[in-house]
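Missing here: one protein chain of the complex. Every other protein chain is in place.
To keep things simple, chains are lettered A and B as they appear, and every chain counts its residues starting from 1.
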Amino acid sequence: MVKITIDGRQVDAEDEQTILSVAQREGIEIPTLCKHEAVKPLGTCRVCMVEVVQDGKSRSVASCIFKAKEGMEVKTDSDVAKEARINAVQTLLERAPNSQVVQDMATRLGVQDVSTTSTSTEKCIQCTLCVRICEDIVGVSAIAMVKTENGRKVAANPKNKTLTCIGCGSCAYACPTGNIEMIDADGIRTIKNWDGKFEIAKCKTCGNYLAPQVQLDHIKNTYGIDVDVAVCRSCSA
Amino acid sequence: MLSWKDIPMGAIVQTPGSAKEYRTGDWRSQRPVWDLSKCIKCGLCYIYCPDASIGWKDDGYPQWDEFHCKGCGICATECWTKAINLVEETE
Partner (left out) sequence: MEKYGLYTPRVAPQKEYFAAGHRACVGCGEMLAVRLVCKALGKETIVINSTGCIEIVSSLFPDTSWEVPWMHTLFENSAAVASGVESAIKVMQRKGKYADGKVNVVAMGGDGATLDIGMQALSGAMERGHDFVYVCYDNEAYMNTGIQRSSATPYGAMTTTSPPGKKSIGQQTWKKDMPAIAVAHNIPYVATASPAYPFDLMEKVKKAAATKGPAYLQIFSPCPTGWRSAGEISVKLARLAVETGAFPLYEVENGKYNLTMDFEKLRPITDYMKPQGRYRHLTESDIVLIEKKLHEQVQELRDKSSR
């Protein structure tokens, strides 16, 4: 246990606990975009910046990854913190100037003018949440951030020989800006961002759509389960 | 026994989620048992539990809450790989 001061309050923090989790416990709100409870934080969006004063020195850090240390003084609303956040969100605005989510966050952080002359429809803020989820939770590491001429974008992981995406959509669900487009039509699931086209398998018994065939294959091949997963929950005994 | 003088006005309860202290696990006559070799860590059992009695551990495998689980068996019915079996509760 360590003792830190946050916004004037003396509180306890566990060893290795991040400033953000201490703040949340204390009911202090710090904005976030790339943080998700399901995966480890990475500090990519920098919207959670706070000011930390230690040994007389003040600096701004990402509270989602910075760990609390004894005697630390944290200021979540100081000018230093506010400026760091505005810088962070302006970087995000450069990446996705017309994204409603980013514009709303910028307004919330105090940016006066979020209007832009850019016609870019880019929504990716390069927070890598999708990549982390695919790696840690789904376990197929199908996607990665790749360098393109327009900056880094999420695409099929170049380390894989073939596309290992199983079309589960967890990345699309978690993406904070709705960048990943997943559409089901006429028995085919399409994920535009990495040209994924997945045939949706039908239940052997009733013929209703069940799940993308790659998902059923994934269960069989990766886990070696010989239960017949090609039968839907309504037909299954 | 509480008299009317002990109960807060309007019977207002000021502790959110205080029902967590009540052991509905006593109700079960069967319990779910996971065969981890068949578990694909998909999370469906977690989302379908009416009693929020399934979470997951750090490694992603399901964490069963024996204090609250009523043994309804919805998790076993919804599991795609039949990784959950219902076993008679002996306690």
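What we mean here is this: contacts are C-beta pairs under 8 Å (C-beta built on N, C-alpha and C of every residue); 3 or more make two chains touch, one makes a residue touch a chain.
Everything quoted here is computed from the prediction, not taken from an experiment.
Touch, as defined at the top, links the missing chain to these shown chains in the whole complex: A, B. Remark: the omitted chain is touched by one listed residue; of A:30, A:68 or A:138 this is A:138. Residue positions on chain A in contact with the hidden chain: 36-38, 133, 137-138, 166, 168-170, 173-174, 182, 184, 200, 206-211, 215, 233-234, in rising order.
Against the chain not displayed here, chain B makes contact via residues 7, 11, 13, 15-24, 27-28, 40-44, 46-53, 55-56, 60, 65, 67-68, 70-74, 76-78, 80, 86.
By our rule, only the chains that are shown with their structure count from here on.
The distance from the centre of chain A to the centre of chain B, each centre being the mean of the chain's C-alpha atoms, comes to 29 Å. By the touch criterion given at the top, residues 137, 139, 219, 222-223, 225, 227, 229, 233 of chain A touch chain B in their complex.
Residues 38, 40-41, 60, 77-78, 80-82 of chain B are the ones that touch chain A when the two sit in their complex.
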